[in-house]
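The complex is shown incomplete by one protein chain, all other protein chains being positioned as in the whole.
When the chains are written out, they are named A and B in that same order, and each has its own residue count from 1.
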Amino acid sequence: MQQSFETVSIDTRGGGIYEFTNKVEQFVGSRSVDTGLLTLFVRHTSCSLLVQENADPDVKTDLQGFFARLVPEGMDWIVHTTEGPDDMPAHIRSALTQTSLSIPVADGRMVLGTWQGIYLFEHRRQPHRRSIAMHLIGD
Amino acid sequence: MQQSFETVSIDTRGGGIYEFTNKVEQFVGSRSVDTGLLTLFVRHTSCSLLVQENADPDVKTDLQGFFARLVPEGMDWIVHTTEGPDDMPAHIRSALTQTSLSIPVADGRMVLGTWQGIYLFEHRRQPHRRSIAMHLIGD
Partner (left out) sequence: MQQSFETVSIDTRGGGIYEFTNKVEQFVGSRSVDTGLLTLFVRHTSCSLLVQENADPDVKTDLQGFFARLVPEGMDWIVHTTEGPDDMPAHIRSALTQTSLSIPVADGRMVLGTWQGIYLFEHRRQPHRRSIAMHLIGD
């Protein structure tokens, strides 16, 4: 049994959904693990992790559209406004999505479905450098 | 330390919440693992995983009722409509729930609470065969 740990950085250009499946595949593929478990953990509270369809880019557009409507900027009862109007909505959208993802590895590859990609969901308006921890255990 | 990997299939009869706790228990129980970690990963982007109350079936009805109201079909701003009116709402409901679940194993059993069951939450209208990856590590 062996373990590997690495951090991957994603530079966002503001709010949006950024695929990084290939970076995770490279991490898993560079280790000689046949069966195992891959874990991703996003080290921020205003962006999150998403496994979604990687076929039609309209899916990303609509996901953003939904979260922008469900948790809009400018809700008048918000108290935490010191970091800007997009900050508290970003925390809420993070709470509604996922902070960590666990993906089994079989035959040396993550068992993603045919249409599944791994994404960072950036909830802030400004560009950010985001850090995601990757852990692999297996043999 | 040992590992096991298996895929379980769930045949859905359309939108709904389908318990499969016993299939996961069988997987865990058939391995001689006393302490460990069980991971579930759903290999689709229009259904998700849920740990919920297994006592009163009305809980399932109300969960479905809520998600049908929060993410209804027919939202007029949706762009991704090529796969039918229930497809994009299914992706959104998936993003709002969980793609993977991690459940510790102690004394040879998952540490589920008294009222907790494991469910597949099918978000599409039509029946589907859904595939869930199960990974166990422990000793």
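Operating definition for what follows: a residue touches a chain if its C-beta (ideal position, glycine included) is under 8 Å from a C-beta of that chain, and two chains touch if they have at least 3 such contacts.
These numbers come from a predicted model, not from an experiment.
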| item | value |
| --- | --- |
| Touch residues of subunit B, complete complex, unshown partner | 1, 35-37, 50-53, 56, 58-59, 61-63, 65-66, 69-70, 96-98, 101-104, 106, 111-113, 115-116, 137-139 |
| Interface with the unshown chain - residue positions in subunit A | 1, 3, 5, 7, 37, 39, 41, 43-45, 70-71, 75, 77-80, 82, 88, 91-92, 94-96, 98-102, 131, 133-135, 137 |
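To be clear about the criterion, only the chains that are shown with their structure count from here on.
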| item | value |
| --- | --- |
| Rounded Å distance, subunit A centre to subunit B centre (Cα mean) | 19 |
